[in-house]
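The following block contains the structure, expressed as structure tokens.
Left out: one protein chain. Kept in place: all the others.
Order as written gives the chain letters A and B; numbering starts at 1 within each chain.
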Amino acid sequence: MTAFRLAAGGLVDRSQTVPFSFDGARLSGHAGDTLASALLANDRLLVGRSFKYHRPRGIVTAGPAEPNALVTVGSGARRDPNTKATVAELYDGLTATSQNRWPSLSWDIGAVNNLMSRFLSAGFYYKTFMWPAAFWEKVYEPLIRHAAGLGRTDLPRDPDGYEKSWAHCDLLVVGSGPAGLAAALVAARSGLRVILAEQDFALGGALLSETTRLDGEPPVVFARRVIEELQANPNVTLLARTTVFGWYDDNVFGAVERVQKHSAVVDAARPVERLWRIVAKHAVLATGAEERPLVFGGNDRPGVMTASAVSAYANRFGVAVGKSVAVFTNGSSGYRTARDLTSQGIEIAAVIDTRTNAADTAPDGVRLIRGGSVVDTKGRQRLRAIVTDRGGFEELLACDAVAMSGGWSPVIHLACQRGGKPVWSEALQAFMAPEVGAGLVIAGAAAGHYRLSECVEDGARKASAVVEALGHSVAGFDRPAVGEEVDPSFTALWHVPGAKSKAFVDFQNDVHTKDLGLAVREGFGHVEHAKRYTTGGMATDQGKLGNINAIGILAAMRGVSPADVGTTTFRPFYTPVSFGALAGTSVDEHAMPTRRSPLHGWAARNGAVFIDAGLWYRSSWFPKEGEKTWRDSVDREVRTVRENAGLCDVSTLGKIEVFGPDAAEFLNRLYCNPVLKLPIGKARYGLMLREDGMVYDDGTVSRLGEAHFLVTTTTAMAGGVLSHMEFATQVLWPDLRVRFLSVSDQWAQMSIAGPKARTILQAVVEDDLSDAAVPFLAAREVRLKGNLKARLFRISFSGELAYELAVPAGHGEAAADALMRAGQPHGLCAYGVEALNVLRIEKGHVTHAELDGRVTPDDAGLGRMMGSAKHDFIGKRLSTRFGLTAADRAQLVGLKALEADKDFRAGAHLLKDGAKPSTLNDQGWVSSACFSPTLGGHIALAFLKSGRERYGEKIVVWDQLRGVETMAEVCNPVFVDPENRKLMA
Amino acid sequence: MAYDYQAVHALDGTIGAISERRANHLAVHRATAIAVVLAAPGQTAEAAGILVANGEFEARFSGPGEWLILSEVHAPETLCAELSVRLGDFAFVIDQSHGRVALTLAGPDAARILANGIAIDLHADVFPVGRAANVLCNHLSVNLARTAADSFDLVVMRSFAEALVDDLKTMARSHELSVDFATR
């Protein structure tokens, strides 16, 4: 038995000893403890240092509002900083370390700030670090960075897994206290699908630390009975260890479930945390109420806690927070704590009540000081005594803990996260949730019904209304008989006058009453200004405990009501959520899906090097033995295509089949070039514009039947073009009788290019492939030897005699293998997208490197394609506007390097020889560049002002990124076979 | 030279042999014939009427006037021919047997596993047996159909099949799951 563990009582399992460590000390607690209750049982009250002054700080609460007891749990890659000891479930092997102290918790250098605190008033940073400006980077920023932050994370990657799940229900109940359990029970019995979420590891909420009997039994017995019934109901999901942190549009709630955060040994197969997105038809917020601290001199001394926390440690965890406890209260709740402690045999030093004429009575034999207050505390790392004041008469009172009760604030965060402002209740002296519509109702203490019987009744009533709203009939629920209960009335007291030392409002950020006074005097009295000026409410606890007192104090200083001051804005998350949980499984290879080409296996067998291209994984080049660099392979592949033939995977191109009597008319409006008269069995290059006249995408249009087309898109724009076509048919011209479908994944498509392409292909294809039978731009169905139907298109990107052959995807590898075998005697090679890129640059064919959204058809040298005779097409009207037809627009040209040892890079700019680099002197840009094995030098495609008139001119290619300037000659962008002899062969 | 165009399945080589089926099982269908039917403009009701209640194939809704047709008895070519005959001018039929991959996830935790990536309510009252819809599963669009209380079919684009199976395995990490090609 440890020093402060009571001999009996509480819900901890004394038969189970749970070893853990804190700052290296080996300690033990019991199953059912939080880290905080176990630390208290071990007389470890001092758990951290405050942020600004590094003052010693102890545990203040027994729940998620805790501002002080923030520790780091775990180590290495599993280090979790800023874990609240008050909600951290104790487990075998838990290692916790304190934060914001150096070199140790009890002896901390940073505490010198405390001695300098008169210079570190609110706004200190704003005022001090303004000047001299030169000091900012060298002195102030490193200084602030060193001091900033609470806890620290570690760089090794998190080894744990996370997941995200969707859930749907009729009713989500947030909180499993008396109101929540009653609501869930009524809803479940009435046949609703219910989710009950509780942030604690144990269900029951306040019933776990309550002593008022229900049906003559301890309240936890009642709670367990209800929970068992709910567990047995298949329509109910109970989620313990689950914090509902946010309320979002359309009644979607975000919640985080700590699946394996209570175990030193993590099962790698399961997530450690799960993020729930709960779609709830209705929700009941039964989050209870938070007890307010009292703001008095020295109120941050370790040993000063809220009275409800003192009760919870005694009643639920069987822990005495001190040997002699003073109760300081402004209402009835303090007396309840006094009774709880007396019944557990814990000594009460005195009950100090700020009210002079309250009817409450202290337990027998306990000294009661009415109309008194605490004005100072003594002790270093733990409270030794308090100084009380009654009518100007001060008294030093020995005690090692203070249970303070400053009244109650309903926990309404979730209800205020979607813009609703809290409403001040004069009667309850608290901010209440606004009316937020039928989707979310507040029940129990969160709605200001503090008595136990009211909580149960209100929970049942709110759930009954939901049941009726959903058209079910309400099932019965016998209310438990409630024993003697406390009326938690209080007289609000925002700060205790006559403080002899700092009276803290925000414990974590060290904001005290004088800081707020300074904020008001200096004109920052608005609640949002005061927050930023003093940093009150900006710490990791977001002012859950302190804000209400800050608002009360501001109101008093400004001579207005708290209603006039209002609150700062409530935003998700209620408590911090790990990045891991937010990312879920979307990490590593699951962050983006990988698309695999149907020819992937063929490419891999042929030794391809793959690259990521968008979502695709494409074959880039095919190294052969002896080739040292990628350039060796690419140059060889290009030469082989030009001299013999090559086979390339082009399956990633978008393929869309278009049907319907208006298919031709639709495509005629979609492309800038004419499509209507395209003959059956023929393909045509197609250029699609945006409505603003710029090129959107290019590809081919093939007519397979009178009312049946196949269009291709670039790989990158496949998805975009499909949406664009859907917009055109569904929004712009819904009267067109046309239907289409993306068939991209149905076909494996390969390009066979080179002078020997026909010979090789003919070895595999049954049909006659002679130029007469399959002329340039033919598009038709063929049959491969071995009886496989395929589609054949005589189109060329390389400028060579070339075909694209499409076969059903599953047969792709076999067809490619057959072609490779047939091509072997003719020197056929596999080539990748790098060689494809070189081949098309040599031929002056554009891609999205050129068609970057700023380029018109004429800029790209494709102006004559425009069907100016057409009545309408997308982009027609605006392509005639001023500016798009200007003569000095940048036009597509070729560039040949004049210095053999210098290459080009895309992105370089063009300058006249001798001109200074400037925006004014800019003549254009390089869009694509490569080494051309065919020409034996570096070449590029570029856009140059009035470029088509400037062939032969020498120009500077200015590459600021690499610091390279190269001379180049402007030329026709078609470097290879401008007469198209090879193409037509 | 002999020409034999043996079909390669998108998931060939990515699924290891399993010793036994576990509580939940993901079956990859190797030979399901799949077609897409697009109702001709204005003929949606007529096409839908022809596609209902048929022992040879199942029609899965994917959008207005658009269905995925799955058949275990037809070969791709005969399925398309059969559909074309039945539908006549009411619809366009496009073979997608190679373009899509069909999977069946079955087991007591099937709906729970899917809820780790799919947002729709899979309660049997809301998404009953026979219902189908295109849904987002993590980053991928799939056609989801409920075929029994604890059995769902997923149809995905071929190029994404491997990514989907990887995702499903991750979604099922807290549950027992085995993956294998279906045997017929």
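In this text, contacts are C-beta pairs under 8 Å (C-beta built on N, C-alpha and C of every residue); 3 or more make two chains touch, one makes a residue touch a chain.
What we mean here is this: contacts and distances are computed from a predicted model.
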Listed names "Sarcosine oxidase subunit delta", "Carbohydrate ABC transporter permease", "Thioredoxin family protein" or "Spermidine/putrescine transport system substrate-binding protein", matching UniProt entry of the absent chain: "Sarcosine oxidase subunit delta"
Hidden-chain contact residue, picked from the options A:Glu228, A:Glu426, A:Asp735 or A:Asp888: A:Asp735
Identified contact with the non-displayed chain, of A:Ala31, A:Ala111 or A:Val252: A:Val252
Which residue of A:Trp102, A:Phe579, A:Phe727 or A:Tyr951 touches the chain not shown here: A:Phe727
Subunit A residues touching the omitted chain (full complex): 246, 248-250, 252-254, 277, 279, 419, 691-692, 722-723, 726-727, 730-732, 734-735, 737, 871-872, 876-878, 881
Contact footprint on subunit B, counting only the chain that is left out: 41-42, 44, 62-66, 119-120, 133-136, 141
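Simple rule for what comes next: only the chains that are shown with their structure count from here on.
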Touching residues (chain side subunit B, partner subunit A) in the complex: 1-10, 12-13, 36, 38-42, 65-66, 76, 92, 94-100, 115-121, 123, 126, 138-140, 157-160, 162-164, 166-167, 170-171, 173-174
Subunit A residues touching subunit B - in the complex, by the definition given at the top: 161, 163-168, 193, 269-271, 277, 279, 585-586, 589-590, 592-598, 601, 616, 657, 659-660, 737-741, 743-747, 763-764, 784-786, 788, 807-815, 818, 821-822
